[in-house]
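With one protein chain withheld, the remaining protein chains of the complex are depicted in position.
When the chains are written out, they are named A and B in that same order, and each has its own residue count from 1.
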Amino acid sequence: MADNVKPRVRVPRSAAAGEAFEIKTLISHKMESGQRKDSDGNPIPRSIINHFSCDFNGENVIQAALEGAISTNPYIQFEASIEESGTFTFTWQDDDGSEYTDSKDITVG
Amino acid sequence: MKKFTLSATVAVSLAFFAGTASAQVTDALVVDGTAISTSAPASDWLDIDQVLSGWSFRTVETRALQTDDFDNPGMIFVDQAIDDWNTADGTEGKSCASCHTNGPEEFAGLRAELPRWDEEQGMLMNMEDYINLSRVEHMGAEPWKWAKPRMNAMVALLSLQSRGMEINVAIDGPVADTWEQGREIYYTRVGQLDMSCANCHEDNYGNMIRADHLSQGQINGFPTYRLKNAKLNSTQGRFSGCMKNIRAEPFAVGSEEFRALELYVASRGNGLSVESPSVRN
Partner (left out) sequence: MQFTRRDTLVMGAGAAVATFMPLQVFADATEDVSAEFAMGEAITDGGVELTAPEIAENGNTVPISVNAPGAIAVLILATGNPSPKVIGFNFGPRAGGQTASTRCRLAGTQDVVALAKMADGSVKRASATVKVTIGGCGG
């Protein structure tokens, strides 16, 4: 598992049924692109978060396939819309096989 | 009055950056709903009329990053510092939280006065000094190196507690001599490019240096998240970088010279608000 990888998400505490709202996500990760070389001129191997997914009560909101061109500490913002209260789950996958998750509850009202 | 004293090869601006996105702004910075002023009348001992935060010299997109604590990439490191705050370290088995039971909020107001003379310690103290003082004497832990990620993150966490407060650094009394020393360093040309801090930051702020929009070099927003290296940068780390940019041998981080310079540069920003952790290019 890469060091110090920490997700953060911002989800409103409540939302009106059927109305789109914004979700912001961030995860601290170096995103070594594979383009850099070390001081001896050897390429530094790629090591990035390559996939992100957000689900709500088992249904998918969005999925993203990330490449080395995504900046350090990948930031992804998108919109969701829900009909009932429940839980958002967020999953990030790392090139090294690790998986990081976070979740946030929300009520419809 | 701005004098054109930079050598021509360095000071030439690329024509297509004139105007548009490089204009300096005077808007208020609103962070998560709270307005923070980004300009103030300069101290009377300064040759300029108004002191301006570095925020005003950045592009629209960069400025926007600082208006929201989620969007602000520096806040990730503040989160990491909160973890360190709560983690025991050292022979005494204590964390910061063990003694500072009211949380980092206890440090509200400190950043606005630093660097400052501490009578009990008998020296000019920086945030890093206070952090290491506690680590070594109260926690029995190893001191953290200045200008390194862990220290920068903790300095950011504690500086954040003063965000929005007016910078008010004392320049007289026990620090008067050090302040003079700092002032002299600020105005002394050094390096292969033979430039002083003043050449860019006093004489040419607002102008372009190649593709960079020169600011007044204020440090009210430090530690700052720089887009360039995607991490928090400390004041003295930046001083070191600047000196290398003009091909001068930098003073050491934590040295007497950089401490004096930091005191002087901080005081040039008196009247501005603490913005830490800020976002810059």
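Odds and ends about this structure:
By definition in this document, a contact is a pair of C-beta atoms (placed from the backbone, for glycine too) under 8 Å apart; a residue touches a chain by one contact, two chains touch by 3 or more.
Quantities reported herein were computed from a predicted structural model and do not represent experimental measurements.
Checked against the full complex, the one of B:Pro73, B:Gly182, B:Gly221 or B:Gly271 touching the unshown chain is B:Pro73. Residue in contact with the omitted chain (choice from B:Asp47, B:Glu61 or B:Asp177): B:Glu61.
By the touch criterion stated above, the residues of chain B touching the omitted chain are 8-10, 12, 14, 16-17, 20-22, 58-62, 64-65, 73, 200, 208-212, 214, 226-230, 241-242, 244-246, 281.
Where chain A meets the missing chain, the touching residues are 19-22, 33, 35, 55-56, 59-72, 74-82.
By our rule, only the chains that are shown with their structure count from here on.
Across the complex, chain A meets chain B through its residues 4, 6, 8, 10, 24, 26, 28, 71-73, 75.
Interface residues of chain B, counted against chain A in their complex, comprise 70-71, 73, 76, 79-80, 230-231.
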